[in-house]
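Note that one protein chain is taken out, while the other chains of the complex remain in position.
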Amino acid sequence: MAMGIALQLLFTGLGIGSIYALVALGFVLIYRATNVVNFAQGDFAMLGAFSMVVLCIDMQLPYWLGILITLAAMLVFGALFNFAVYYPLRNRGFQPVIISTIGASLLLENGVLAAYGPRPQTLPGFLSFPGFSVGPIFFDSQYLLILGVTVVMVTLQHFIFERTLLGKKMEATSQDKEMASLLGIPVALMIMLTFMYSSALGALAGILVAPILFVSVGMGSSIALKAFAASIIGGFGDVIGAIVGGLALGVVETFGAAYISVPYKDAFAFIVLVLFLLFRPQGLFGEKVAEKA
Amino acid sequence: MSLLELKNIVIAYGKVEALKGLTLRVEQGEIVTLLGSNGAGKSTTLRTISGLIRPLSGTMRFLGQPIDRLSPEAIVKLGVAHVPERRRVFPGLTVRENIVLGGSNRAQASRRELESDAERMFAVFPELKPFANVLGWKLSGGQQQMLAIARGLMAQPKLLLLDEPSLGLAPLIVQQVFQIIAGIRAQGTTVLLVEQNAHMALSIGDRGYVLETGRLVAEGTPEALWNNDELRAAYLGGRKMVR
Partner (left out) sequence: MSGIVSSEAHKPPTERRTNHGRGFLTVLIAAMTVVAPLLLPMTAYYLNLSMQAATYAVAVVGLTIVLGYTGQINLAQAAFFGLGAYSVALGTVSFGLSFWLALFVGIVIASVAGVVLGLTSLRLGGHYLAMVTISFQQILTLVLTNWISLTRGPDGIPGIARPLVFGFSFADGGTYLALCVGTLWIVGFCVERLKHSKLGRAMQAVRDNELAAGVIGVDTYRTKVIAFTLCALLGGLGGGLFAGGFTYISPDQFSFAESVVFLTMALLGGVRSPFGATLGTALLILLPEWLRFLKTTYLAVYGGAIILLMVVMPEGIWGFLEALRRRLWPPAVTPVGRVAPLPLTTQIADEDDSTILEVKQLSKHFGGLKAVDQVELSVGRNTVHALVGPNGSGKTTLLNVLSGIYKPTTGRLFFDGQPVTRLLPHERAGRGIGRTFQNVRLFTSMSILENIIVGAERPGNAVAIGSNSVEQHALAALDFVGLVKLRKQTVQSLSYGHQRLIEIARTLAGSPQLLLLDEPGAGLNTVEKSELVQLLKRLKRHGLTILVIDHDMNLVEQVADRITVLNFGRRIADGPPAEVLCNPEVIAAYLGNVKTHVAP
C-alpha cells in the first residue's frame, strides 16, 4: 500500500520535474550562449499559460490552434526579449544583464497583472480522457502528456544540436563567441535563435503545466527559481544535468510535500539549492567551478 | 595592387594607444612575418585586420576594398581567415566538426561539400585523421595547432592570418607546423604570420616587419633583419647569442 503511494508520488514528481527540466533547459541554453542567467525564464512559462487562457477560454479557440499560436508568438517574443533586454548590455559584464532580466521579469508579471487582474485562472486538461489506472497507480493523462512531450523535446533538441549544422554553429557560439565570429558564423543571429528557442521552450512548459496548477501571475517565478535550482543541482551549464536535476527536484519536492509538510513544499527546492551551492557548487555533472586566474 | 594594405592605422584602448599609425602591405603569394616583443602590438594588428577591433583612424584595404568598418563575419567572407593566438579550437566539438565549421564563411557551400572538403583536409593533415571524432579539448597543443590551421584553410582564404602558431609547442612540432605553413604558400594562399620565435619565422618568410610599442621600427628581408644586431638584441631575444 505504501509502495503504491510511493510509486504514485514518483509518477507525479516526474511529471512536475519534467516541467522544471524544460524550463531549466531554457536557462542552460541561454547561459551557454551568453554567459548570463535569465531571471525572466519562468515568465516565458507564465506567458505561455496565460496565452492559452486568453486564446482557448476567452476566445474559445480549439486547443491545437491555441498551442500553435502561442508557440509562434513566443518565438517572436524571444527575439524581442533578446533585443530589448540582452543585446544593449551584451558587452557590459554579467551584473547589469542579471539586473536587467530581473527588471524584465517584474515588467512581464505586473504587465499581465494589470491586463488580466489578480484572480488565478484555470485551464481544463488537454485530453478528453482523464487517464488510466495500473494497479494502485493512477496515470493522469495530463502528466502523461507532459512526460511524453518532454521526451520528444529532449530528443528533438539532441537531434538539432548533434546532427544539424545550425545546431553545431549554435554550440560553437556558446563555446567561443569570438572564434565563431572569426569563422563567419553570425553570432548575433545565433544568440537570437537561442533566445527564441528558449522562449518557446519555456512557453511550452507553461502550456503543459497550466491545467495542473492555477494559472497565476506568480507561477513563472516559482517555477523559474526551482528550475534554476535544478540546473545547479545537475551542474550548471550541462544540458543533461538540467534534465536530471529537474526530474530529481520534482520528485524530492513531491515526496517532501507528502511526507513532511505541504506549506513548506517550496522551501525544499531552496534548501537543496543552498546546500548544493555551499558544498558542491559544480552540481552532479558539472566541472569544478572555475579557479581564479 | 597589394593583397592587403594598411595605412596609418591607429588603435587606442581609452587613452592607451596600442598602434600608433601602422603602415604595411602584403603582396599576393608572400609569407610576411610580424615580429616584436610582447605588447608590441602584433596580435592587435591581426585582430584589427580580421575585424575584431575597429581602428580609430587610418585605412585598411583588401584587394583594393576598404575593410576598416566591416565585421569579422564580413571580412572572413571576403577571404581573410584569422587563426588566433592559442589555437582556440572549440573544446566541446569534434575535430571533424571543428574543421567543417571552418567553412562557415562559404555561404553557397552545401553541407556535403563542406564534409568532403573536410575529408580532403585530413589528407593534408594526416595526424588528425585518427582523431576525427575526438573532442577538441582532448588534443595536444600541436594537434590543436594543426586543427586550427586546417579549420582556417577550410575558409578557402586568399590571406591567412596566423597568430603565434609556435606558442607552447615543442621544437619538433614547431618544425612540422612551419613546414605546413610553407606548403600553404606553395598552394597559393598568402600568409601574414605573427611570431615570437623569430628565427623560425624569418627562415620561411619573404619579408618581415618589426613592431615596437605600436610602431613600425624596421622592415626588410629576413637576412637584413637578422643581421641587424641591435634589432636582434632588443626584439629577437639575447644579445650574446652566437649564431
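Order of writing sets the chain letters: A and B. Residues in each chain are counted from 1.
Here is the rule we use: a residue touches a chain if its C-beta (ideal position, glycine included) is under 8 Å from a C-beta of that chain, and two chains touch if they have at least 3 such contacts.
Predicted model only: the values in this text are computed from it and were never measured.
Among A:F132, A:F159 or A:F270, the one in contact with the hidden chain is A:F270. Within the whole complex, the absent chain has one touching residue among B:A74, B:A109 or B:I204, and that is B:I204.
Set against the missing chain, the residues A:L106, A:L127, A:I160 or A:L284 yield one that touches it, A:L106. On the side of subunit B, touch with the chain left out of the figure occurs at residues 14-16, 37-39, 164, 166-168, 170-171, 174-175, 178-179, 182, 196-200, 203-204, 212-213, 233-234, 236-243.
The set of subunit A residues touching the chain not shown comprises 37, 84-85, 88-89, 92, 94-100, 102-111, 113-114, 221, 225, 228-229, 232, 263-264, 266-267, 270-271, 273-274, 277-278, 281, 289, 291-293.
Here, only the chains that are shown with their structure count from here on.
Taking the mean of the C-alpha atoms as each chain's centre, subunit A and subunit B sit 43 Å apart.
Per the touch definition, subunit B reaches subunit A in the complex via residues 50, 52, 71-73, 76-77, 81-82, 84, 88, 90-93, 97, 100-102, 104-106, 111, 114, 151, 155. The touching residues of subunit A, counted against subunit B in their complex, run 165, 168-169, 171-172, 175-176, 178-187.
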